[in-house]
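Beneath this line is the structure, given in C-alpha cells, with notes to follow.
Only a single protein chain was left out; the remaining protein chains are all shown in position.
Lettered A and B in written order, each chain numbered from 1.
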Amino acid sequence: MRAGLSLADLPLVDAHCHPVFVGPGEARGSLSRAEFERMLGEADRPAPLGVSYADSLLGAAVRRWCAPPLGLPAGTPLDTYLDRRAEVGPAEAARRLLGAAGLSYLLVDTGIGGTDGPGSDWWSVRGLASAADAVGREVVRLESVAEGLADSGVAAGDFADAYVDALATATQNAVAVKSILGYRHGFDVDPRRPSRAEVTVAARDWLLTRRRDAEAELDVGSSARLRDEVLLRFVLWSGLDRGLPVQLHTGFGDRELRLTSVNPALLQPFVEAAEPVGTPLVLLHCYPYHREAGWLAAVYPHVYVDFGLTVGQVGARAGAVLAEFCELAPFGKLMFSTDAYRLPERYLVGAAQFRHSFGRLLREWWRDGDLTARDAERVAAMVGGDNARRLYAIDG
Amino acid sequence: MRAGLSLADLPLVDAHCHPVFVGPGEARGSLSRAEFERMLGEADRPAPLGVSYADSLLGAAVRRWCAPPLGLPAGTPLDTYLDRRAEVGPAEAARRLLGAAGLSYLLVDTGIGGTDGPGSDWWSVRGLASAADAVGREVVRLESVAEGLADSGVAAGDFADAYVDALATATQNAVAVKSILGYRHGFDVDPRRPSRAEVTVAARDWLLTRRRDAEAELDVGSSARLRDEVLLRFVLWSGLDRGLPVQLHTGFGDRELRLTSVNPALLQPFVEAAEPVGTPLVLLHCYPYHREAGWLAAVYPHVYVDFGLTVGQVGARAGAVLAEFCELAPFGKLMFSTDAYRLPERYLVGAAQFRHSFGRLLREWWRDGDLTARDAERVAAMVGGDNARRLYAIDG
Partner (left out) sequence: MRAGLSLADLPLVDAHCHPVFVGPGEARGSLSRAEFERMLGEADRPAPLGVSYADSLLGAAVRRWCAPPLGLPAGTPLDTYLDRRAEVGPAEAARRLLGAAGLSYLLVDTGIGGTDGPGSDWWSVRGLASAADAVGREVVRLESVAEGLADSGVAAGDFADAYVDALATATQNAVAVKSILGYRHGFDVDPRRPSRAEVTVAARDWLLTRRRDAEAELDVGSSARLRDEVLLRFVLWSGLDRGLPVQLHTGFGDRELRLTSVNPALLQPFVEAAEPVGTPLVLLHCYPYHREAGWLAAVYPHVYVDFGLTVGQVGARAGAVLAEFCELAPFGKLMFSTDAYRLPERYLVGAAQFRHSFGRLLREWWRDGDLTARDAERVAAMVGGDNARRLYAIDG
C-alpha cells in the first residue's frame, strides 16, 4: 500500500455470489440490449420510453471494467460491447470476465439460478470455480431447503424434525447458510424461536394451501414460496443451530422487498435473541442502511457486514459508500463480495470496482495520515479476503 | 464536458418552482434583513438571539451567486447585499437574478403565492417567464383544486364528479399536477383508490366542518385546508387518472410536515398500486431520503426523481448530495429544479449551484475514468433539461 501500490493483485474472496448464465438470449441468439439491461440492475422490467438502465453509474462501470477483457477500450459504447460479446460467445465471455476478476474463492448461494451439468446454460459452484480458476464453496439458502421439503410431501407434524435433517444434509459441504427473510417478510418479526407446536400449525397451513393451489392448477408462485412468519423464523433459528455463519439479505434489492422493512437496525431484537447461540450473523448489502449495519457490527460481537450488491451497483460512488461502511465497524468485521448473478459482468464489476475504489480510499487515508502504510495493507487484506477466510473457515 | 468545459451555458429546465414576490417588505419599504432571512430557508420564524439563518451554507450560497448580478463581488456581506437590493428595487433585482439563472422553461406550481396581474406584487407563470426570458408552464396543485371546489359550494354527493371536471378544467394548459400529501397527512396512507361512497362520506364531513367553522367565524385555517386521508387519496388518484406526470412533495420542507412521514420509501405500496395506470410519478426534494428515492427510480419504471429544494438549500454540499442521488437512479430519471418561492434569489441559487456542483461532479467522474467525456456531456444535458422536456412533453 506504499504510493503506487494497490489492491490490483490481491486475491479476493467473493463471499456471496450466485450462479452465472451462459446460455443464449430469449430469441435463442445472443442477449439483446434490452435483456442485458434488465439482467444488469434490479429493475427486471423494461425501462420507460427514452430511459436506459445502462445510462447509470452501474452501466458506466460495466463499460469501464468489462470492455478491456473483451479486447475493447474502457468506456466503449454498450452496443459495440454487446456486439463483441456476441462474437466472442457467452461462455468465452464469461471465462474472460471471471478470469479478470481475480477471485480465489467463490461462496455461491445456489438458491437462485440453475445448476451445473452437461447441457446446462448455468454455471453454479463447480462451473464458476472452473471458469474463475478458483475454489467454489456452497452457501445454502434456508428457505429453499424448506420449499424442497414441502415438495417432497412431508407431513406437517414431521416438518420441524425433517427440516433439521434436510438442512444437515444440504449443508454437508456448505460454508454458510443464507436467509431471505427480508424479501419474504421483512424484519418486523417476533425475534424468538417458535415453539414446535407453532411450527406444526404453521406447516399444516402452508402445506395445505400449497397442495390446494397445485391441485386447482392455480399459479402456485406465491403459495409455493415460504412466506409464513413462523416458518421463516423457524428456518432462521434452525440455521443458527446449524452453526455455520448465517448470511442475511438486508437493504436494497429488487422490488419484491419493502425497503423500509429491510433496514438491518430492525433486526436488533433478533440479533440479541440470537447472541447466546454464538453463530455469526453476516449482514449483506445493507445500503442505504449501511451506517446502521456498521453500528451493529461495532456493538455486537457476532455481527459482521458484507458489502455485497452495493459496491458493484453504485460504480463511481463505491469509494464514498465504502467509506461510510467503515465509519463504525471494526475492519475485522467487514467483507467484500460481488453478489453477482446471471451476468458474468457483475462478478468483474464488483471485484474491479472494489479493488479500484477501496484501494484509492486506503491510499487517501494513508496519505492524509489517518492510517499508516502497514495499517492500510492489513486492512486491504482483511477486507478483501482474510476476514472471510477466517469466518467461513475456508482454508481449513 | 472536456477539461475546461462546464454546464455554464446549458439552458436549464426548472421543473418545479413557485411564484416570486416582488413587492415591498412588511413595513412597506424594502425587505428587512429579518424578513429576508425568514423567506430564505424553511424556518419561517425568527432565529433565537445570537443566531442568524444566513450563517449557513444556504446564506453563503446566496452571497456567492446573487451578489454579482447586482454588481457586487461574490461573498459580499449580507447587509451590504440587502442595501444594494433595496437601491435596485425588488422588480429590477428579480429581473437580474432570474436572468442570470439561465432558465429556458419554468414549470410553476401555482398552489402557493400570488397571481400575475396589474398591481400584483407577485409574478406567477407569465411574470416569471417574462422576467426570465423563458417559457412558463403551469403545474396544478391537486389539493388547491379541491379547496376551490369546496369554496364554490359543491354538494358532497357531487364532489367526486365535480372534482374530476374541475381538475380537467384547471389543467387544460398544465404540464403536470402536484400532490402535497406529505404535508397534509404523510405517506402512511391506504394506497388504494377510495370508493365513490367513501369520497361522498368524507366530503360531507369536510364540507360541513368548513361551513360550521366559517359561520362561527373561527379561524378556518385548518378546516379550510384539505387534510382528510380519504379525500387526499381521492385527489391523488384523480391526478393519476388525468395522465399528466404527478409531482409529489417528499422529504424535508418546513415544519408543517413530520419528517419521518415523508420518506418516499413509505410510498412504495402506493407506487405499486399506481403502476397499472401508467402515469409517471416524480419524487421531489427527497432529502435526507434521496438514496431511498434513487432506489425507487431504479426499480419502478414509472418513478422519477427531481432534486427540487435540495440543491439550493445545501449550498457547498450540493455536489456531495447530487452524487448520492446518482448512486442507483438511472440518469434518464433524474431532474433539476429550483423549488424556488418568493425570493428571486432562490431561482438563481438553485440554478447556479446546480451548474457549478453537478458540472464539477461530472468532471471528476470523467477525470477519474468513471464516465467518458461523451457520457458526461449527455448526462449534463439529460439531467439539466432533456429528461424534463421529454417527461413533461414541453417541446411538443
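The rule is short, and it goes like this: a residue touches a chain if its C-beta (ideal position, glycine included) is under 8 Å from a C-beta of that chain, and two chains touch if they have at least 3 such contacts.
A quick note: this is a predicted structure, and the numbers were derived from the prediction, not measured.
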{"item": "Chain not shown: contacting residue from B:S223, B:S238, B:Q313 or B:N387", "value": "B:Q313"}
{"item": "Full-complex contact with the absent chain, from B:A15, B:L31 or B:A61", "value": "B:A61"}
{"item": "Residue touching the undisplayed chain, where the options are A:S56, A:S124, A:Q268 or A:T310", "value": "A:Q268"}
{"item": "Sole contact to the chain not displayed, among A:L98, A:A129, A:V145 or A:C326", "value": "A:C326"}
{"item": "Contact set of chain A toward the excluded chain (per top definition)", "value": "263, 265-266, 268-269, 272, 280, 291-292, 295-296, 298-302, 323-324, 326-333, 365, 368-372, 375, 378-379, 382, 387, 390"}
{"item": "Residues from chain B at the interface with the omitted partner, ascending", "value": "41-48, 50-53, 55-57, 60-61, 64, 74-75, 252, 254-255, 258-260, 287-288, 313-317, 320-321"}
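Keep this in mind: only the chains that are shown with their structure count from here on.
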{"item": "CA centroid of chain A to CA centroid of chain B, Å", "value": "38"}
